[in-house]
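Every protein chain except one is present and positioned as in the full complex.
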Amino acid sequence: MFGYFIRRLLLLIPVFLVMSAVVFAIVHLVPGDPIDNMLQIGSSPERRAELTAKFGLDRPLVVQYGVWLDRVFHGDLGDAIILKQPVVSLILANLPHSLALGGLALAFSASVGIAIGALATFFRDSWFDRSVMTIILMGATVPNFWLGLLMILVFAVELGWFPVSGARSADALVLPVLTVGLGGVALIARVTRAAMLETARQDFVFMLHAKGLSKRQIYLGHVLRHALLPVVTILGLKIGWVVGGAVTIEYVFARPGLGSLLISALNQRDYPIIQGCLLMLGIAVMLGTLVGDLAQAAMDPRIRDGMR
Amino acid sequence: MSDPMSAPILRFDGVSRDFSAQNGFFGRKRTMRAVDGVTLDIPRGKVTGVVGESGCGKSTLARLALHLLKPSIGHVYFEGNDLAGLKPAALRRQRRHMQMVFQDPYSSINPRFSIRDAVMEPFQVHGIRHTPAEGKERAARLLEMAGLDPQLAEHYPHQLSGGQKQRVGIARALALEPNLIVLDEPTASLDVSIQAQIIALLADLKSRLGLTYLFISHDLGLVRYFCDRIVVMYLGAAVEILPSTDAPHRHPYTRTLMESAFLPDPERRRAVTRLTGEIPSAFERPPGCAFATRCSFASGRCYAEKPVLLTTGRHAVACHHPLD
Amino acid sequence: EATFAVTAREVGAPSYNPITGTRLNSANSLIFDRLLLQDTDQSFHGALATSWEQTPDGMQWTFKLKPGVTFHDGEPFNAKTIEWWIPKFAGTENAYMVANIDKVEVVDDLTVRFLMKAPDPNLLFNLASSFMGIPAPKAYDELGDKFGVTAAVGTGPYKMQSFTVGQSTVLVRNDAYTWGSDLSVNRGPAKIKTITVREIAEDSTAFLELQTGGVDLLYTVPTDFLPRLKAEKSIKVMMIPGTEIVYMPINVTVEPFTDIKVRAAAAYAVNQKAIWQTLYGGVGAPANSFLISSLQESRIDPKVAIAYDPDRSKKLLDEAGWTVGPDGVRVKNGQKLQVKLWTSNGTEFKRITEAVQAQLKDVGIQADITVFDPSSINAQYKKKTEHQLAVRSYSWTNADIIDWFFSGKRLGYPNVSMLNDPKAEELNDLAMTKARTWDERVANFKAYHEYILSQYAFAPIYEPANIFAYSTRKLKLPEVVRGTRLTSQTILDAEVTK
Amino acid sequence: MAALTALRSAIASPRGAPSAAILALAVTAAIAAPWLAPYPYAAQNLAGAVMEPSAAHLLGTDEFGRDLLSRIIYGARVSLGVAVTSISLSVMIGLVLGAVAGYLGGWVDRVLMAVADVTWSFPEILIALVLIAILGPGLSSAGIAITIGYLAQFARLTRSQIIALKRETYVEAAVSIGSGHMHVLARHLIPNALTPVIVAGMLAVGDAIILEATLGFFGLGAQPPLPSWGALMSSGVAQIYLAPWVILFPGLAIAVTVIAINLFGDALIDALAIRNRLKER
Partner (left out) sequence: MSLLAVDDLSVSIGMVPLLDRVSFSLDRGEVLGLVGESGSGKSLTAMTLMGLLPLIGGRITAGRVRFDGIDLTTLPEPAYRDLRGQRIALISQNPMTSLDPILTVGAQIDQASRLHAGLSAAAARARSLDLMHQLRIPEAVAIHGQYPHQLSGGMKQRIVIAMALAGDPDLIIADEPTTALDVTIQAQIIQILCDLVAERGLALLLITHDMGVVAQACHRVSVLYAGRGAETGPVHDIFARPRHPYTKALIGCIPREGQAPGTLVGIPGMVPTAFAYPKGCRYHPRCTAAAPDCRTEVPAGSIQGVGGSIVFCHHPLEVGHV
């Protein structure tokens, strides 16, 4: 396991390099000069040159990348051009919100999704299976801003159970978590169900029946365990989705977070923030897949031995 | 062996093939030798059988024979030409003369091809054009040759049984009138009654078309029935070459193999020679004889020194303590 | 213990630095005081200044300052502060506001004199602008770039406790505050102890927050929600005259708008009344000139006012040689009358633009809409060549805005109309620099304004009202709101009812 | 051939039948919009703005007095059109990239897949937002963003198919009879890799509709007066309380269509028995 861990960790290096290069490159394709945005109201060419030099925007891209990467390794993502703060502190201020929303949504998706998927498989082809699987599918097929607005209307306005928006109290998290999480529930439940059905078809499960185990023992003790392997991978991958993909939800619920930080930075062409956010999300995704893979390895000896 | 026509059609000259397996990007890179220094002549017009346990490198040898895999060491000569020395286009032309029938008939035909497409593909690949009528006629003749109803030409693979598919595979191999056909366990996935049919067909074709077969199988009984010579492989190496099916075997492994085969005769029951010890991993090949760990005759020398294949007459054996 | 919310365009203002900031949100006025305030009737009232006077040649201004004023950090406010403050504008985006001040002289501790480069009839107006909030020199110099971000220190009735850009600002009462202006009843300290100003980008979310009590006061209310809010008993909606104009600039340098007849036709095609009534439910006013109606310069000759006149529009197009094609779009020399209509994202913009698009279509002009985010649209304007029509808005309470948007010195952006003719430049110079008195200035600007109108460099569309709303369950505000906007003078009088 | 049979049995299946009907309806609406829509989609009538559903306007009118039903019908054309075109493009490009990577292997594969993995790991909405920031808003930008956003998915899927197919005996058989690379790729690998990729593409159309709607919500999709379902919802947000139908109906159109795509896709996957092949890794 330790060897696997080290190998898996080393694997992150090239991934990180490619990812950071892509992030860096994307940002420099964006038209609309950040300097122009700072110079909204008539100003001199000198001031323009001064600002350009200050932010190093006049140097060749490769050099900018090198300098940027070097600073990244020193934990410095530069200062925001428009917001005039260290990008790191902006990200740190927003990260907890993203993590809370993402983490809870993920936990919600995972627990409810797995439970529904497992129940649907256990009662396969029953009315429960069909209706519940179809209903949760809706969670993933409705645009989530729409779902968010409906949630606000129903649970905040009509019922008054939760605040409409904001991030000032813990209960303000409930609706956003539900909205983000519902999409995940459908996904996880479907993956769980498909994986369980597939596992249930395998020879060894047949042998478990032949051994005299009850259906419940087989499904909970063996089949579900196997089905968790793909689920864990998906959950790992989804960290990127919930941390960054919650943009719309952060917007609708007027919540802070990396997504909304990124959106406003995109609107203002604040390069360092865009880079920082994308980099953070990339790292979150990398760590997510790492955690997913490690969890898989912990659960599956074949992966530890590199047999799969 | 002096007659030029009796020069071997195919020659393996010290052929080895390595595979490397790597776990991920930074994983340990491990190299295994699937075929280990095989030197072998395949005489024209004969059936050369290759037997050995699963994973001993039989299929790899078959692929090396047709240059579907490149040897890591050594050379393969077909009709005197080193296949590795050929340009890709020349190699493709050479392939007309050597064909292969695969172990698994179920996946050896593209599911999107009709049977006609499948047997006509060799012509298409080699730019041999037919009018539709000619094509139909040609496909029909090929199918007939393989003992199939020509009407099957319009069918698709999923509508055929395993035995039928294997016959399609044979028809396809025959299309370009090759000299050498490599048969990689062509009946392993078929029922006995079908297996016998296919073997009978192969025997018939051989005598009619003067083909040379390299017949790979794990079924000793079948090899003994069908082949003229038998090559016994163990862990990638040829350990014994029997010039005929009734030649006395001299390698302890060959004996074990013979004795493990179940005779279809309840009157001749016999006790099994129980092998102890494990098959060594091809990744960590022992320095000496690969069979030593399981051999009851093994001596210290067997563990230390690798026996070479020594030819006496037409019989060759690689053993420090050959049986008599 | 009250929560206010700012919406839409006020969201995401990056700092509370009045000197360098180009976007400041409404909470700014609670932190910083200005020398002067402007009332609803445009009259000036002292805030940190008690009195001021001007030499007849307009070359010197003398201000007397309020005694006993201190910054939140305890530093005193006095003439030295002003001496330090004015030069700070040099090189910033806001420098033009004090560009005519040559030098600041400290007369005594509480008296300060501005020596002018040129007379500036607009000085008082500028000093009353929200960018003229006075920051604490010590904190400002110490914090540098971070001033207004990590901390903002002023003399205002509230101290900034925390600020999360794009999210919220927490303000706590400045208990030492006693220097409120005569626009408020209460001179200080404020009655509400803590105010959290939230930024909510999505209008409907903001509305729902107000409705459910998550927010007690909404600085700007989208007109869509007006009927609903008015029906709500516990919510009071207040309207003050607007400071904004929505208009359609016309690029005079690009075909087919090089032809003044086509420009005029486009301008007369816009149905201001219909937009005002249907899209805004009759709130605010239809705009017929470039300036908000509370400005004297907006009282122009009715003949040059631009108001919906479809017949005239069609006739002008006919005259210009554009004939109605089979699909209703006009054609000339085989060329369709198809033009670009740009707008910024944001529901309000898109709606007006869509309405304008349909109205243009009615006279035979096909306009293709492109929606930009605010920063890329400016980059596009700067290319100077591509744009034709756009829907834009500005918020300003002074006629000098005409200079900003139509001066030949600023072609492309902000002079989106690309108007650059000698007559206009001449009138501009008169208006901007030649007036010595307020009345003279008004007259000059009016002439300049009328000329711009006559050139059809834009079409006026709509003059929104300033609408805010608050929950009467939570807050009590004075019946009459003084000032041009909802700023500190009103909040000083506000109290929490329970 | 086999695909046709599968299509037929998917249509006949209990999940497939209703969803196929809904999809047929949506596609018909998209194709025949000019004949089906009772009013022109851009005809404003400011006097009749924001009217509740009535006999004259079955689904009511929007803030400009435009007939919502007509706009939803035309919206099907725009939304489905963008989703289908951009996903088709994405599938085609992904197919080529994935096939090249999977067939050649080696460093080409590593580089292509490293880039694909990076883009794949970012949520499509973010990729789209960044791309639209580059390209400027509009329907074609949204289309390009969707195309690129989903590219990695199809490239990866194709690649895994090709790698699996390379091991099939019939591919080896083709090589053994002397086939060249192009023949193997064009006749054996790509045709057999196609089915799962196309099915994945079909499912992605559903996601793309939602993505387009979300971009529309941010005002970055179809430009007015062109109606896409996303654009309709975006302008409806402001009306959510006063005229809920303005946002409700386009939302329903999206939800129902996307659910139908998913259910039909599921039925198709079962009919083709390719569930395993759709899994990656």
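Letters A, B, C and D mark the chains as written, and numbering starts fresh at 1 in each.
Simple rule for what comes next: contacts are C-beta pairs under 8 Å (C-beta built on N, C-alpha and C of every residue); 3 or more make two chains touch, one makes a residue touch a chain.
Keep in mind the model is a prediction, meaning the values are calculated, not measured.
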item	value
Omitted chain's touching partners, listed by label	A, B
Residue of B:209, B:263 or B:323 in touch with the missing chain, whole complex considered	B:263
Contact partner of the left-out chain, one of B:131, B:193 or B:312	B:193
Residue ranges of subunit B at the interface with the undisplayed chain	53-54, 161, 163-164, 191-200, 203, 218-222, 224-226, 246, 256-257, 259-267, 269-275, 278-279
Interface with the unshown chain - residue positions in subunit A	202-204, 206-214, 222, 225-226, 299-302, 305, 307
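In the analysis below, only the chains that are shown with their structure count from here on.
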item	value
Computed distance of Cα centres, subunit D from subunit A, in Å	22
Distance between the centres, which are taken as Cα means, of subunit B and subunit A, whole angstrom	52
Residue list for subunit A, restricted to those that touch at least two other chains	14, 31-32, 149, 153, 251, 266, 269
Multi-chain contact residues (two or more partners), subunit D	133, 136, 218, 237, 240-241
Footprint of subunit B on subunit D - complex, ascending	1-2, 168-170, 172-180, 183, 187-188, 191-192
Residues on subunit C engaged by subunit D in the complex (per definition of touch)	202-204, 207-208, 222, 224-225, 227-228, 274-275, 277-279, 345-347, 350-351, 353-355, 357-358, 361, 368-373, 376
List of subunit B residues in touch with subunit D within their complex	63, 66, 68, 88, 91-96, 99-100, 102-104, 107-112, 121-122, 125-126, 156, 158, 169, 172, 175-176
